[in-house]
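Here the complex is missing a single protein chain, while all its other protein chains stay put.
Should a chain be cited, it is by its letter among A, B and C, assigned in written order, with residues numbered from 1 in that chain.
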Amino acid sequence: MCRWLAYSGSPLLLDTILYKPAHSLIDQSLHSRMGVETTNGDGFGIGWYTEDTDTPAILREIGPAWNNRNLREIADHVTSPLFFAHIRASTGTAVQQTNCHPFRHGRWMWMHNGAIADFHLMRRDLTLLVDPQLFSSIEGTTDSEVMFYLALTFGLDEDPPGAVARMAGAVERCGREHGVESPLQMTVAVTEGRRVWAFRYSSQGASRSLFYSSRVDALRRLHPDMRFLQEVSEETRLIVSEPLGDLPGAWNEVPESSYGVVQPGADEMRPFTPQPV
Amino acid sequence: MCRWLAYSGSPLLLDTILYKPAHSLIDQSLHSRMGVETTNGDGFGIGWYTEDTDTPAILREIGPAWNNRNLREIADHVTSPLFFAHIRASTGTAVQQTNCHPFRHGRWMWMHNGAIADFHLMRRDLTLLVDPQLFSSIEGTTDSEVMFYLALTFGLDEDPPGAVARMAGAVERCGREHGVESPLQMTVAVTEGRRVWAFRYSSQGASRSLFYSSRVDALRRLHPDMRFLQEVSEETRLIVSEPLGDLPGAWNEVPESSYGVVQPGADEMRPFTPQPV
Amino acid sequence: MCRWLAYSGSPLLLDTILYKPAHSLIDQSLHSRMGVETTNGDGFGIGWYTEDTDTPAILREIGPAWNNRNLREIADHVTSPLFFAHIRASTGTAVQQTNCHPFRHGRWMWMHNGAIADFHLMRRDLTLLVDPQLFSSIEGTTDSEVMFYLALTFGLDEDPPGAVARMAGAVERCGREHGVESPLQMTVAVTEGRRVWAFRYSSQGASRSLFYSSRVDALRRLHPDMRFLQEVSEETRLIVSEPLGDLPGAWNEVPESSYGVVQPGADEMRPFTPQPV
Partner (left out) sequence: MCRWLAYSGSPLLLDTILYKPAHSLIDQSLHSRMGVETTNGDGFGIGWYTEDTDTPAILREIGPAWNNRNLREIADHVTSPLFFAHIRASTGTAVQQTNCHPFRHGRWMWMHNGAIADFHLMRRDLTLLVDPQLFSSIEGTTDSEVMFYLALTFGLDEDPPGAVARMAGAVERCGREHGVESPLQMTVAVTEGRRVWAFRYSSQGASRSLFYSSRVDALRRLHPDMRFLQEVSEETRLIVSEPLGDLPGAWNEVPESSYGVVQPGADEMRPFTPQPV
């Protein structure tokens, strides 16, 4: 499995989130506490939006995040209002750039923690459900990328929560057809550069951990001495596989079978149910 | 496109063939004379059979062959009676280990120079022709690997030339269906560890170059002073994308639309025609 | 040897210079016309200054530039007023990140094309001339990095042209002591983020090629239809190992044994002579 984080808010030097926190994602690459694996060293990726371009920049490498100098450089010099970061623990699929998250299609970015159980049994059938126009854009061999292309097929552009629900429905139906009891396990983040949707779901109702940061105004009242909180806007929000530290009041668990939307204006949290396709 | 060589004969230190010749494959990685590209620096692979194991060992890396130290080490220390080597010039697909040749399935090895024209148009349809049992073993995104899996689907185990002919027939039919005029361009080598089949074919009848070495006994008569020729058995044979040097009488072109078989006993050269599937 | 370019001027998307020109540095990585080697595929690096940070960001990788996706991403999304790019053709030293240019020390960046002849004979003596305080910062094994640390030792911070002249003097003296006839061959670019110094020198008076772009106002008069020239400031300047295209009037050779300074206000071109140390 993997660990990831999504940041949205005041433009920030990536380092502030990626390296600085006590239990940062880089620390999690060596010492994850809540993940299935302690070590997430099978590649990593970051994707960030800039002011000048529509599509996000994506840097992916196949070595571990903890010793990567290019990641360190980017984190020290790049500022962004919306970025994803992902560290990978492969469950057998090849360690290659095209299997690293985030995945991109047009202005969309997607990343995933979890797995489709017995994916090798379903890979062909699920791949066939992908829009034939999109088929040749699949570059890797992960379940995560196929999930992304299914969501794109099922209307990600118009209705992100619905598209992800239909993707989940398709995976569960395909799983049943192959006799797989609990086919889907996922926390997923997806964005078009303005809003971020984050999903927590699993067929067996025991999903991988997922947390979101508290409202900045509430945190300021709790921790008036933390300068960092004064500098970011009230809209600033983090979604993470596991908390980046132990700040009391800072982290809230995303409920089982739910999704959240980080967006201009009030954020939302809603129930998530796979939909038949 | 790419360059490759296949060696079969007396057990030999890989260095003798890979680095020593004046225009060795390593030299071709920087200075190919007959290839579509001068530089073949988008990954490489070698596969060799040993006395003790049924399957070949395969080493593949994503950097250029010319500066790779691990390849140099293997070449300096490994001896084998049958090995393949391949240097890659990507035409756009990702530079990753799983796109490097040779590909392996069980005891079989496969490598390819050429391309399926407009492969992105046909990738889905061709992939669907692969035996569903084999589908999940596809790890990369090249036309070459899909060609291998089609050949496996169409009976490579029982009838290698027939299976390759049916693969070629399937590609040409699929090409016609998509309005691609000359879908297939290939030189292919395939082996199960005992015999080597080498194919030269293209839909337009203008195939990439392919050469085989002359009989060792004939070469000995021509070049009585070359010690190397005294040391290898009469069964020894090389098949190469382009000659490794300028030794008069050493190299013969494989005719258009033909395939050769290197095997214990007399080798063979036969016409090759795609077969409908 | 290698190829490089240095850009200083209006903040620009790196892609405009790195990929867009007909004979861009990326094209030169496969098809250099004026370099000692046609192929420069043994690693690459880019370094760029941002508005927010003092030190430049440096991205270096060991594969070829032409197929590197992270470089493509950075070029498509990063804007900078001053950046260096370098593609490497190793003459035997290891292909590793710490041997890729540009090198950085504090706010300084350095890159080099050329070689110290018989560097293995002089490596120990030259390394001993490096300030002991700086010694442990040397991370790679190239002559180029030792040249940088010698320049830092000899006063790069206070007097860049003098420091480089003393470095060159030290190399030539050391060469004479070891019986090396023409010890130094170099084109070097160095910057602290505001000015760029570019040197062309060789002991035998036959230096590697080096060009600088013409004044933007003159180019505008020559090519009133080129939109790109309207968009960049008059201070904009490029220094390159070989011209990026065939635009008449665009490129001027840096004279033998000279150095140029690109700086706010009038640029300069001056003679360069190694100085004894």
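The rule is short, and it goes like this: a contact is a pair of C-beta atoms (placed from the backbone, for glycine too) under 8 Å apart; a residue touches a chain by one contact, two chains touch by 3 or more.
Quantities reported herein were computed from a predicted structural model and do not represent experimental measurements.
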Shown chains that the omitted chain touches within the full complex: A, B, C
Footprint left on chain A by the chain that the document does not show: 30-31, 38-39, 41-42, 62-64, 66-67, 69, 90, 94-95
Touch residues of chain C, complete complex, unshown partner: 94, 96-98, 119-121, 123-124, 127-128, 132, 135-136, 138-141
Interface with the unshown chain - residue positions in chain B: 13, 48, 50, 52-53, 55-61, 69-70, 73-74, 76-79, 97
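The rule we apply is simple: only the chains that are shown with their structure count from here on.
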Chain B and chain C, separation of their C-alpha mean positions in angstrom: 41
Residues of chain C touching at least two other chains: 69
